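A single protein chain has been removed from this complex, and every other one stays in its place.
What follows is chain A.
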Amino acid sequence: MRTAALIKRIFQEMFRDKRTLALLFIAPLLILSLMYLLFNSDKVQPNLGVTGADHQLVKALEKADIHTVHYKRITNTEKTIKDDDLDAVLQYKDSQWKLTLQNDDPTAAKALQMKLHQTVSQFQSALMNNDKAARPMEDIKTGYIYGNRNTDFFDVLSPTLVGFFVFFFVFLISGIGLLKERTSGTLERLMSTPIRRWEIVTAYLVGFGTFAVIQTIIVVLYAINILDMVLAGSIWNVIIINLLLALVALSLGILLSSFAASEFQMVQFIPIAVVPQIFFSGIIPLDGLADWLQAVAKVMPLYYAADALKGIMYKGMELSDISCDLIALLIFASFFTILNVFALKKYRKL
């Protein structure tokens, strides 16, 4: 009952604060779109050098929006690519496909490679029906001039990004929400009414949680439907993970706000509590790091969320495959929530 009253009040205040609402719902979409555009700027027709491929395939490639340059023979692949500014060379030699990517822009290279695979395999499966000797598409040997096959940036990055923006905005807005209550003295005033500490924490979790749920759903739907992020697994699983992450962000934001005396101090927590999490969320591969650094990653909620999101969105896993990550997130959320009830002891022992 008292919790319901508090939730209602949070809603009333929130709906009168149009700018915060806008920040919560629109800012993540803006930033995601911007990142998307930056990473996918290379929309120019790729140049592909081809040797030994038959006429039909070249036609199919041209149809797939790949500009082909025909070579009789290529002796020095690297030199040809560099001199003629090709994005890749596709060679058919000794009944073996060989693809060499320039890879100066991993995203573009990745996209080209995927397109090639698709076109070649389509072309071959059409051939396969007539000609059993044709090579299956797995047999394209791929080489790179720069980097290697693991430099596929945005695909790995995008699940992390979705998680990060959910985390960041929920953290900021819930933290500042309770902070306002503290600095205006109304939290202390509340403590002179018979409300219980856990009722306050619950009300804040549910009140801001509702906005977090809406924000999460908007961000996920936008990322997948409008920005066309890769989604190998189920969208429901993506939403579940992000909701758990939002709950962690919510409880952490509320908790840290008890150590901030002003909005400005709350913002100071961002470089300490939020930014390091980005580095440990899989943007930089963790395997090569020192053991203690890997251990640091294990105490960061975003590490688990990113791992789970990558699993679902990129690798097409099921919920059962990432249950450890989900449990970790749940533990974080309940841990922070319990700490919150204790942190309010500062105001009243009961």
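Note that in this section contacts are C-beta pairs under 8 Å (C-beta built on N, C-alpha and C of every residue); 3 or more make two chains touch, one makes a residue touch a chain; residues count from 1.
We adopt the following convention: contacts and distances are computed from a predicted model.
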Among "ABC transporter ATP-binding protein", "Lipid-transfer protein", "Pimeloyl-CoA dehydrogenase large subunit" or "ABC transmembrane type-1 domain-containing protein", go ahead and choose the protein name stored in UniProt for the chain not displayed.
"ABC transporter ATP-binding protein"
Sort through A:Q45, A:Q96, A:S184 or A:N225 and give me the one touching the missing partner chain.
A:S184
Who touches the missing chain here, A:I195, A:I218 or A:L330?
A:I195
In the full complex, which residues of chain A touch the absent chain?
1-2, 4-6, 8-9, 12-13, 16-17, 184-186, 188-196, 347-350
